Structure formats: structure tokens, C-alpha cells
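Input: one structure, supplied below.
One chain of protein is taken out of this complex; the other chains stay put.
Up next, chain A:
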Amino acid sequence: MPGRHPRRSVLAAMAAVPLTGALGACSEGADTPSRGTTRAGKATRITFWSALRGSQEVVDAFNRTHDRIQVDFQQIPSGGQGGYAKLSNAARAGNAPDVATIEYPQVPGFAIDGVALDITDLVDASLRRKLLPQAFDLTTFQGRTYSVPLDVEPMVMHYRTDLFERYRLDVPRTWEEFADLAAAVRRKARDRRLVLFPTDGATQFAAYSWQAGAQWFDIHDGAWNVSLADAPTRRVAGYWQDLIDRDDIFVNAVESRQSDAQIGNGLVLTRLSGAWDAGAQMNARPGQRNQWRIAPLPQWDPARPAVGTHGGSTFAVTKDSRHPEAAMEFIAWQVSHPDALRARLSSGTSSQYPAASDLVAVGRDAFDRSYYGGQDIYALFRQEAEKIRDGWVWGPRMTATGKVMQDSFARAGAGRGTLIDSVRAAEDGTMPDLKALGLSTSRHST
């Protein structure tokens, strides 16, 4: 499209120095290096960008078994590290890949920007049946689907079973028990804490709120209804604020050396995160073998259990794809074929919980249980995935909303402001953005 490129470079110049990889990335164009090429000739070639580990192995396996379609894969940085900026800029320049990887919170944003194609008519009924409906709901807006879920990650509680035994602690079933436990841990071991409240964890906080029944974003009457500080969220914020105020938990960034040390030195007894984190932990700290177990996330009301998700990726066909059908075929194979999951797992251990229920058995067989003392964690994940609360909707600019929230969390962690102030700040910082995008909005927070 003429006129697009100069606009981008002019803005780039205006926004001063290209500091991050985000900008450097946009100079790379349509000629993606074709590494997984085995066959040439008449095959339809499609391009695929992903930051997910094991993608190269998946693409190689696909190319080995398919003649008609060949995939050129390019490993890109993860979303926050510039991957999303790269995708946006490529779409602006008109050379986005056929298939892109997008995490759940960013799906509405890319759909609104027209980067993710409406693929409702490309997703056939059999694929739809194979995938967990709660996962599909997160990528579907007003009956139109914009991407296909790969994995869905119910939030669970990873805990140090050895330390729980040493201090004679019971695994908490409710948040009330969890709070009592936090106080008990601080009493029994002065330098240890039950858990970390991550100041860079807007997605964790979203999962807590989601579980409690919050509805940060909602679509009805043709408008985006925003209510970040609704009653369930206020309850969650108040709960964690109390724990922080009593010094019963750690408050710092989770993506930090400090947090690494807390986990590595056994200072923190539980981690609340998605199912995928079981494999990540295994790879990061092989020395803690047999010290961790996994339990369901504590509940507000055990009679009506619910969880939110934390993490998980989807695949979208972009507007620049010249072969949407071929792209869709590749996506369908990637998310539902056992060979795809085996190939992905061959690159290292992963504990992702596939959105395709048939693949759960494959993941479970491939997973080395000894790290978790033989615990069948996939059985637990399956049981927890059933509890994912319906109706959650991510917002149109989730990265930015989360950033504003985290900026404020960091200040709250340093004693300036509270968690609920942070949530309100995130809402205040999001509304102008949505308005400038020309979206119809309404606010329901009190």
C-alpha cells in the first residue's frame, strides 16, 4: 500500500530513537528465511511466525508429512519483547506472515486492528469439536472467530511439598485458609513467605479476578463495557492488599533475579500460575526434583469452584495471507494432531495443557512425572480446565491496560497507593486509548 510506509517511518522518527528490538524488527520484511524447506516445486508456501519453543520442530514435522503445503518458519521475540510490535508493523507494511502466534489477551486487539482475519468460515465443525469450548470463547467475538487456541492454561497452585511437611502445613482449599497459612508461614519461618504478589503480574491478577467472578470487559449493546474495578475485583484487590499490609507475602516482580532467588532458595512456598509453569519450573530448576507438587487453586466458594487462565497461545491467519485455506490447514494440524504435540515436546519438556482434549493423553505420556514425585499432573489440569469460568472477555488494548496496572502495582509495592488504586489507574489509562480508536465504550465501575 503506498503511503503506508512513509507514515510509519515518519512516526518512527518522531518517536525519537529506535531503542528496542521492536523497531529494528520492522526493517525485516517479507523475505523470511526458509529453514524448514525440504521440498520445492508446486507446493503452496506459507509463512509462520512464532515465539513458542519447539515451533521449528513442529514445522519440520509438518513439512515432512505434507507435500501440498510447505511452511517457512521464523522464530520471533516473544510478544512483550517486541514480537507484537513486529507483527503490527509488518501488518502495516502489508507483509504480515500467513500464520501468527497471539496470546489470548492480545487477540481482541489484533482483531480490531484488522491484523487477525475473521476465520469463522474456515474453522470446520470437526476442529471446533476437538477444542475446549472455553478456549474458543476467548477468541470469538459476536459469533466471529479470530484465532484458534493451541493451549489453555488453568491457573493452579504449585507448592513445596517438602517445606509444607517440615512446617506441618495443610494444602489450602479456600482463600481464607490460604491467608491463614500465609500468616502461619511468616510465624514459623521468618525469612520465608507463602507466596509472591507479582508487581509485574497483571495477567496473574486478571486470573484471580476472573476466578472471583469479575468481568473487566464485556461486549453488549454494540459497545465495549469496561469495569475493571467491579465488586469481585475489589474483593480480590482488598484480599491481596491485606496480605501485603501484614507483610505476610513477598511483593516484587516475578520476572526478576529477586524472584528467581526466592524460588531457588526455597524462600517462597507456592507459585500461582498456569499449568505450563510446571514444565518451565522443571527446566529452570532441575535441582528441586521431588520438592514440588501441584494442587488446585484455592477457591472463594468450594461449592461453586471456578478458575481463570494464566497464559496460553492461539494461532491467527493474518489479513496479508494469500493462502488462508492452507494457513488454516497448518493451524488445524498444529493444534490437533498428535505428531504436532510430540514434535513440540521433543524440543524439551513442556507441560502445556492442549486445548484439544484428545491430545491430553499424548502430553501426559510424554511428561516425565518423576520431578513431581509421580503425581499425575495432567489429570489435575484436566479437572481444573473444566472449571474455567465462562464469559471472560479480554480488552481491546490488553498489553497497555496491563502495563498501566503494573506500573501502579510497582508503586503500591513500594508503599505508594493500593492495589485497587492500580486497577482504577489502569481503567483510567485505558479509556482514552479506546476512545481514540473510535470504539463505542461505556464504564460501569464504581
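Basically, a residue touches a chain if its C-beta (ideal position, glycine included) is under 8 Å from a C-beta of that chain, and two chains touch if they have at least 3 such contacts; residues count from 1.
Throughout what follows, contacts and distances are computed from a predicted model.
Enquirer: For the chain omitted from this view, which of "Sarcosine oxidase subunit beta", "EF-P lysine aminoacylase GenX", "Xanthine dehydrogenase family protein subunit M" or "Multiple sugar transport system permease protein" is its UniProt protein name?
Expert: "Multiple sugar transport system permease protein"
Enquirer: Looking at the full complex, which residue from A:Gly279, A:Pro298, A:Pro354 or A:Pro396 touches the chain that isn't shown here?
Expert: Going through A:Gly279, A:Pro298, A:Pro354 or A:Pro396 one by one, A:Pro396 is the residue touching the chain not shown.
Enquirer: For the full complex, which residue in A:Gln70, A:Ser88 or A:Gln334 touches the chain that was left out?
Expert: Once the missing chain is taken into account, the touching residue is A:Ser88.
Enquirer: Given that one chain is not shown, which residue among A:Trp49, A:Phe136, A:Trp224 or A:Trp292 touches it?
Expert: Answering carefully, the residue with contact to the hidden chain is A:Trp224.
Enquirer: For chain A, which residues lie in contact with the unshown chain of the complex?
Expert: 6-7, 10-17, 19, 22-23, 84-85, 88, 109, 111-114, 118, 141-142, 144, 146, 199-200, 219, 222-224, 253, 257, 396-397, 399-400, 403-404, 406-407, 410-411, 413-414, 416, 425, 428-429, 431-433, 435-440
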